[in-house]
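All protein chains of the complex are present and in place, except for one that has been dropped.
On to subunit A.
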Amino acid sequence: MADRNFSATRIPGFATIAVAAFVVLYLPIFTLVIYAFNAGQSIAVWEGISFHWFAKAWANEAVKSATLRSLIIAVSASAIATSVATMAALGTTRRPAFRGQTFIYVMINQPLMVPEIVTAVALLIFFGVIKQATGYQGLGYLILAHTAFCIPFAYLPIRARLEGMDLSLETAAADLYASDWQTFRFVTLPLLFPGIIAGAMLAFVISLDDVVITEFVKAGGQDTLPTYMLGQMRRAITPEVNAISTGLLALTVVLLTAFFLLTRKKG
């Protein structure tokens, strides 16, 4: 062949499209972050650098309480979801096929398959009935709703980790007269731990980011950070929203980087 640089895997134009795709993916996000540092009122005209909008967002009572609420919900929901997902993963992996296995898988992954708007409407109706019957109006509904859709996200990395662990160490422990609990506590759990942390972090990020279900389930005055932002977008937008976005974005990137480091190292 005359073409000395011929490479079978290279398809002309693909690299250009790919790089362009990455630029298009990141450019709007970068712009959003940069304008969070804008000194002026506008999110399009640059007037110099300042932390003014971060300070303003931080001083805003509505933002403060929404942040606190988001964190309470995300921490509770990811903790509960991760605990029950760990149990379910221990129950459903590393064993021969059993009756009802498919049912359990489908149930656990159900939140990934049903459109969010449908779940949101279903919970609006269901919780509405319960609210009327019990009179309870608190954060419990949001925590319960978030827990449910966080379960598959916690379950998947934990299950993946478990499937990579063979049973020989547990068998050895049992042979050495360790009780079931001791085997779990001193053998299985330490080995599984990176998977559990990874699952918990994904669940946390998913809960923190949720808009649709929260928007339908929340009672008046129960805004989370995303639903607060959604409400703000209908008004004149100031860089305050950029500042909040930047904060959320930074948190997501930190958690994801940690997640990658955790799951990359194969134990």
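As a working rule, contacts are C-beta pairs under 8 Å (C-beta built on N, C-alpha and C of every residue); 3 or more make two chains touch, one makes a residue touch a chain; residues count from 1.
One rule holds for everything that comes next: contacts and distances are computed from a predicted model.
*Asks:* Determine which name in "Succinate dehydrogenase/fumarate reductase iron-sulfur subunit", "5-methyltetrahydrofolate--homocysteine methyltransferase", "ABC-type spermidine/putrescine transport system permease subunit I" or "ABC transporter substrate-binding protein" the UniProt entry assigns to the undisplayed chain of the complex.
*Replies:* Hidden chain identified via UniProt as "ABC-type spermidine/putrescine transport system permease subunit I".
*Asks:* Can you work out which residue in A:Ile29, A:Ala62 or A:Leu167 touches the chain that's missing from view?
*Replies:* Final answer for the missing-chain contact: A:Ile29.
*Asks:* Please identify, in ascending order, the residues of subunit A that touch the omitted chain?
*Replies:* Subunit A touches the missing chain through residues 8-15, 17-19, 21-22, 24-29, 31-32, 35, 42-45, 80-81, 83-85, 87-88, 90-92, 95-96, 98-101, 104, 107-108, 110-111, 113-126, 128-129, 144-145, 147-149, 151, 155, 205, 208-209, 211-212, 216, 226, 229-230, 233, 241, 245, 248-249, 252-253, 256, 260.
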